[in-house]
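First the structure, in the form of structure tokens, and then the observations on it.
Showing just some of the chains, left in place.
As written, the chains take the letters A and B, and residue 1 is the first residue of each chain.
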Amino acid sequence: MKKGVTFCEVGEQFSDFLLIKSSTRGVASNGKPFLTLMLQDKSGEIEAKLWDTGAEEEKTYHAENIVKVLGEVTNYRGRQQLKIKKIRPATPQDGVSVTDFLETAPQSKDELLDEITSYIFDMKNPHLQRITRHLVKKHQQAFLEYPAATKNHHEFVSGLAYHVVHMLRLAKAISGIYPSLNTDLLYSGVILHDLGKTTELSGPVSTTYTVEGNLLGHISLMANEIAQTALELDIQAEEVTLLQHLVLSHHSKGEWGSPKPPMLREAEILHYIDNIDARMNIMDRALERTKPGEFTERLFPMENRKFYKPSTENES
Amino acid sequence: MKKGVTFCEVGEQFSDFLLIKSSTRGVASNGKPFLTLMLQDKSGEIEAKLWDTGAEEEKTYHAENIVKVLGEVTNYRGRQQLKIKKIRPATPQDGVSVTDFLETAPQSKDELLDEITSYIFDMKNPHLQRITRHLVKKHQQAFLEYPAATKNHHEFVSGLAYHVVHMLRLAKAISGIYPSLNTDLLYSGVILHDLGKTTELSGPVSTTYTVEGNLLGHISLMANEIAQTALELDIQAEEVTLLQHLVLSHHSKGEWGSPKPPMLREAEILHYIDNIDARMNIMDRALERTKPGEFTERLFPMENRKFYKPSTENES
């Protein structure tokens, strides 16, 4: 099995298909136009330059097209760059498609949906169960395809559902140790906490923020939808307010985007579960690319810390 | 005209009716029970002690009753206290009622409603006008009676509407200087920005927070209601999102309770207008009780500063 482009070392030859994520025209210091390509496969992305390009090249090598590349990995100002020796657009005969180049969750959409559904099935509180089921159904396709964020953690296809599934497992494990926790409320909060991202973000590929996402945010959007769902299902119960509170408070602090801090035991734990899963994802993926006895790069969402991979740890 | 109890100086005699705001039973250091009364009239409130009280006194002098008091204003640990010499419950013959003792806005509810209505009438954008009119109508009675806050500023009967009216005047004056401002959006935002307080707070007297108010807050509650009103009135337009954004962002920063910072020109100005009116209210009321050439007490919501009343200023 071929390793991805980001696993190549400096000096190594690379020859394979890649997806053009973005293509930007520039003018070189000799006055001639060139293209800066951001190329990606499932392992991540790498920059490349295409020199002396004209109108035709700009058309051929634009974003979301697939190319076959032969090149050498070099180091430019501390970041890896691919020095292109040969390049051609992919043809139908090559039998490659866009999804071959997008990082996706290690579990399939069906598996993710099955696991989430089984947690909903286990709920005993009918109000929470009905609201949760209704909203998951309403947004099901996006829920299973969207990333959990545009960067930092779970920024891959199906990242959102994969994040939720691991949080549900944490919720179950922790509730087993602290029986005072209301699992129905907690599971419901876990499943819905980031579901507003299906409105906040543009989609699973080249993800950006929508206008609504920018101006209102996934937290307020989902609190809204819960209230509306309760109206539609004619549910008038304190649980509606509690569930809205879990969504509103799951970032824990005002400066992190929550208009209310957690004021329910389950809201406090939801925030912790969310953090643990996001942080494990960030650390695992950074340490995977690090050699034993070395440190990762500084990880911005981990308060800009770098992490050490013990020298006795097996390379993964 | 009689000045209120909080305008009395230490050593002065006071003889008038007062409303009992709260009454708490204590046990004195000699082992005998006593009552701590918080007494109020329109000028504000003062503490008093009633010694050697029994079950009967506790019943007679409980909260929301009116009493006739003869006493002397003394100073206890830097705060004024009323030393009671004589006290009796008011009788129907006294012809006094609870509202005589509550501070209220200087404008009547009708005047406030008229002024707000004329701003709605002037709006040219039908979406904003319909949503605003619908929500004002829905909450009209509470809107005209509630305070704008439980403490700090406009904490009196009709304080919310009085605050809104002054903000509307500021909005009009400022828009006259900066024609790029969209007055329809700004007026609409001013009128609705705190309307969620009618759900967040318990009412105009002895105001506390409701459970919904604590767990969701007036900001999220009103953003919700705007979305729902748009659904009911079948309005699908960007203005709905813009108006929700004005409400969500009017506290400006996450640490002050807004899940989103202002990202519209009108949202930024709404935040400034809200501050100016709240701060003028706080400063005016504190300086009114201060002699020329002296400083007010430290004002907590003004970053704990004290303010100076110039020695050439006429006492108000």
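Operating definition for what follows: a contact is a pair of C-beta atoms (placed from the backbone, for glycine too) under 8 Å apart; a residue touches a chain by one contact, two chains touch by 3 or more.
In this text, all values refer to a predicted model and were calculated from it rather than measured experimentally.
Taking the whole complex of the structure file rather than the 2 chains in place, the copy count of the single sequence reaches 6.
Quick note on the criterion: only the chains that are shown with their structure count from here on.
Rounded to a whole number, the gap between the C-alpha centres of subunit A and subunit B is 45 angstrom. Those residues of subunit A whose C-beta lies close enough to touch subunit B in the complex are 211-212, 214-217, 219-220, 223-224, 227-228, 231, 238, 241-242, 244-245, 248, 253-260, 263-264.
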